Structures are given as C-alpha cells and as structure tokens.
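Omission of a single protein chain aside, the complex is shown with its protein chains in their original locations.
Chain naming follows the written order as A and B, and within any one chain the residues start at number 1.
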Amino acid sequence: MSTLLKATDVVKHFRAGRGRAVQAVNGVSLEVRSGETLGVVGESGCGKSTLGRCLVRLTDLTSGKVEFQGRDITTLSRRALRPLRPAMQLVFQDPYASLNPRRTAGDAVAEPLRIHRYGDAAAIRKRVGELFDLVGLTRAHLDRYPHEFSGGQRQRIGIARAIALNPALVVADEPVSALDVSVQAQVLNLFSDLQEELGLTYVFIAHDLGVVRHVSDRIAVMYLGEVVEVAEAEELYAAPAHPYTDALLSAVPEIDDGTGASRRERVVLTGDVPSPIDRPAGCSFHPRCPVAQARCRTERPALRPVAGRQVACHFPNVPGTAAGA
Amino acid sequence: MIGYILRRFGAAVLVLFAISVLVFLIFFATPGVDPAARIAGKNADPATLAQVRASFGFDRPLPVQYVLMMKHLFVSHDLTSFVNRGTLVIPQIIDAVPVTLSLVVGAAVIWMVLGVGMGTLAGAMRGTLVDPLVMLLGVFGVSLPVYWLGEVVNLITQKQLHGSVFSWVPPLGYAPLSQGVGQWALHLLFPWLTLALLYAGIYARLLRGELINALNEDYVRTARAKGLSERRILIRHALRCSLIPIVSLFGLDFGALVGGAALLTEVVFGLPGVGKLTYQALQNLDLPVIMGTVLYAAFFVVLANAVVDVLYARLDPRVRRA
Partner (left out) sequence: MPEPLLEVSDLRIRFGGFTAVDGLSFSVRPGEVLGVVGESGSGKSVSMLGVLGLIRTPGAKISGKVVFRGRDLLALKNAEMRAIRGREIAMIFQDPMTALTPVYTIGWQIAEQVRAHEKVSKRAARDRAIKLLDEVGIPAPEQRVDAYPHEFSGGMRQRAVIAMALSCNPALLIADEPTTALDVTTQAQILDLLRRLRADHGSAVVMITHDMGVVSEIADEVLVMYGGRAVERGSRTEVFHSPRHPYTWGLLDSVPRVSGPRVRRLPTIPGTPGAAGQGCPFADRCTHRLAACAEAPPLSGTAGHLDACWLPEEEKTR
C-alpha cells in the first residue's frame, strides 16, 4: 500500500498570552496509507482535532512537515494549495454550523463544484443528483433548507459536499458524535460503503472508542498532543501496549449482554489531564501512569516500533519484550 | 485583584497619553494648515498670531510643541481663548464640570433604578400582560428626543402650568450645592428626569433580554433543583449574572455623558455644563476650548471605562485572571 499522507514531527502551538504557548500538537509523526482508515482517538484537549487541521493544512504548522501524495505541502501558500483542495476534504462534527441556513441542500453540495469549476450548470446539477443518491438522500431533499433536516441527514449533506470533487483523502472530525446511536450506525455504514465504492482514504478522528474500533484499520492514540501508540485496530484492542491506551479502553462502560464478552480489568486513572500549557517533564503521562518509574519523570519516550506496532513508552506492556528494552 | 486594578489603571494612563498625542497631532500637525491662525481665531491681527506662535513654539520640533501644549493645559493652566478676548480655558472647564457631573450622576441614579426595576419586572413577569406594558413604557422613553421632551417640559413647568401646579419649579439654570442641597436638586429635577427617561428605556430593554436568557440557563435550572425560592433564583442568580453586561454599558454611557454627550439636555435647560461649553466653542470655532474639552471628555470616558472594568472584575470572577 502506498503512502498517501505523511506527517513528520508536526508541532502546533497556540499563543496563550504572557509569552506562554498551548502545545496542542507536540511532535506527531504518522503515515496514512492509500485506501485505509486511520483512526485518531483521544480525550478532549489531546490535540486530535488540531492535528486533523494540520494534516490538510487548514492551519499553519508551527514546525514539522506534511507530505500529501509525495509533495511537501507544509509551506505552500493558500493559492498554491488551491488545486490540491479538492483532493483533501474535511467532514465536521456539526454539519449544521457549516451549512448556510439560507441556501438549499442542493446549493450547499453544488458549492464546491462551482468553486472548482466542475462544469456547466447542467453537469453540476447532474453531479449533485448523483451525490444525493450516493449518500442516501432523495432528490426531494435537494430544495430543502438545512433546518428541515435531522442531524443524520445534515451529516449526509456534509459528506456529499466532502466527496463532491472525488477526494483522495477525507479527514472526518467527530462526524457521528452528535448523533443518536441508531442514526450513528447508519452514518458509520455510509462511511464504509463510500470507502468501498470510491476508494477513499479516511482519517477518522473521534473520542468514542467503539466507533473508532469499528471504522479503523489502524489507530493512533493521542494524549496531550502526542501520539502514544499506533497499531492495527484488532491488535490495539486485544492487547494495548501503552498504559494510557490500556486505561482508556478499560474505562469504556461495556454492555454485558450475556454473550460472555470478557470484561477488561478497570484501570481507574486519578486526577485530570494536565494543561497543555504546563506539560509534565519526561513522559507526559507519567503523573497519572500506574506503572511510571523514575526514568519516566525525566526522559521523554520516543514513538518506537515494538512487536509490530509503535509505542511511546519506556515500559510498554507487550508479552515477550523485556520491560525497558 | 489588586494586581488587576493596577494593571487596568496603568493601561488607562497609557490610553490617555495616546489620546492626548492624537488630539495634539490633529490640531497642530495637520499638513497645510497654520495652527497659529486657527488658535488665534478668525481675523486675528498679526501681533496675536506672533504671540501664539511663540507661546506654542510652532517654530520648534513637534515633540517640544507637544510638551508646551501639555504645559499650557495641565501645569500653568494658562491656555487662553482668543475668540473670547483672553478668557482662560481651564477655569472655564473647571467651572462647568460640577454642573455636568450633577446632571449626569443624578440622572444615572434615576435611570439605573428605573431601568433595572422595569427590566427585572418585565423579565420576571414574561408571559403576563405586565411585560409588554412595561416594555411599551420603555419604548415611549426611548423614542422621545431629549430636545423635544425638554422643551415640552419647560413649556409646561415654566409657562402653561407655572401659575398653578408647577409654581414650585425654579427658573431654568443651575444652582450650585453651596446654595443648599434643596435648591440644587430642585433646579436639576426636570433635567434629571428628562435625561433619565431615555436611558431607563434602553436599560430596561437590555436587562429584560439578558434576564430572559439567564432564566433559561442551566444554572437557573440547577438553582430550582436545589429547592431555592423563585425570588432568590431571580435576584441572586439570574439578575446577578444579567447585571454584568449592564454595568459595562453603563460605564460607556456615563463616561460619554460626563464627557459632553449631555449637550442637548444642558442646552435645553440652560445648564452651563461641559456640553454647553463645547457647543458654544464649536459655534465660535474657539479652538483652545475645543481642545480642552476634548481632552477632558477623553479623560472621563477612559476613567469611567477603567472603573467599570474593575467593577466588572468584581462582578464576574472569570475576567480577573486575564
């Protein structure tokens, strides 16, 4: 599988006044392969949304590098980025906020086509119709306004807009977290159907661990602006190597439906996530980590390959590897 | 909190300095115009012009001119109005200040009491007939222009009914506090009411909106779930939070009014305040007076803003950190 997007040591800081900085993303390196879904999971404030915006250059990087289809897009101007925009699209959590309330759903989907000069009015109309079919809306929906749609339908409009120009990459930022469970399942299925039909590549950002497991081929777990573990979805959930991943998974309340799915032993973390302004020295997880040792307080662990995955921990929990190797 | 106050007033001083520089540049450094001629007034004789040039240092660099200007204004207090044949400007302003302050402070008390009272009543009684009635009263106050209302009030109290109902109303003008609080208040009573009516309407409307928003807030629901009385919820929770934006608006309005925006009221009721002074100076193109009143106005607006920000921080703990 070829690499579609490659991020190297991406850093994004925001100014927080008095010369301090919010270190939203702090040295993230990852690869997105063509045709896969890379899940990015973490709790609020872990920098996953900011990372998503960095990956498609919706925001400028503080430092680091992003390559898309082999081309360095880190420092491209808005103008130079423009021809690349159709290939990288974003889907947001709240599609309602990104839709103009005075324009019909058909208009909203036609907009990117017009901006990027897809064709004449007839061609655009035809394409919008196709897109509505594709995302499971009917032609009758074309002339309705955003407030006439339910949350799930609005998200379908958002998705239709994103795929209108045949993108290679779609970055979806919490696209189902505002939806009811039954509707969430419909939208998740739509994502996988579209991937199959159109060969899309997804970066799927979410906080819901069940959702991320369902959609992702590989998953990156973030904590305080850093990626702490990257692994194949099945492997990550079967045996989390980073203590934070372990705690995160064990905290998910599971449905006991009597089918005997084994309950994880809960690791309850104490305290709150530290502020991204005052990061702890060493490993940023050490103040809450149940297995932290002296070394973790001083030395920041790098993301390194361990047993077929990548982990940023001095003492990863992987059977067969010596602790501290 | 102390640190915040110091920082806030430090910033106010900086703003005042910036305004003084700006005013100075507008009056003295506008290209193509001879400032001496403007200060000396229309048709000034050459001797006056030369005198002005020397005293303001127009042959010297701009920073020196600025310092000289500030010296005339604040140290020697000898800025002179040439239009009015040598009247000193600063004492004129100092005489006008108590009049304007008396007018605005009194009106402010009345409009805050009225505005907060009406707004709270309307907001709390939403859905009943009281709300639209009170708001109608507010609109009535807002839509009457001060100059018209003032003239009507004068017509009634000074002429039509002066012989009967309003025989106790003194003639137009100002009575300083030295003549007794009673006379002072009596002279200002109708100016106060006239000015306050307008602002009371605006404040009532604003507070009603804020209060209705606050009453829909989650914290009000929490307060209800706590078993508090409706009265306590309204006053201690909803009203307390709704007052925050009111206070900030009040600071702006108060500063602007003291700075001369009460002009119309002062003119209509013959009160020799700062607004009236500015008005006369503008009519005569009396530049030194205009300059003096502009800086005075700026001083009050900035000061009022600083006081309000400190009050704001007192009312809203969230801004203290910033």
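Going forward, a contact is a pair of C-beta atoms (placed from the backbone, for glycine too) under 8 Å apart; a residue touches a chain by one contact, two chains touch by 3 or more.
Note that the coordinates shown come from a computational prediction; the quantities given were computed from them, not determined experimentally.
Check A:L38, A:V109, A:L137 or A:L249 against the missing chain and you find that the one touching it is A:L249. Which of B:G127, B:G163 or B:G182 touches the hidden chain is settled by the complete complex: it is B:G127.
In the complete assembly, the contact with the undisplayed chain comes from A:L269, out of A:L269, A:C283 or A:V318. In the complete assembly, the contact with the undisplayed chain comes from B:C241, out of B:A36, B:V89, B:C241 or B:A262. Touching the omitted chain from subunit B are residues 127, 217-219, 221-230, 232, 236-237, 240-241, 244, 315-318. The set of subunit A residues touching the chain not shown comprises 43-44, 150-153, 180-186, 188-189, 192, 207-211, 213-214, 233-234, 237, 247-259, 261-262, 264, 266, 268-269, 271-273.
Heads up, the rule we're going with is that only the chains that are shown with their structure count from here on.
For the pair subunit A and subunit B, the distance between mean C-alpha positions equals 54 Å.
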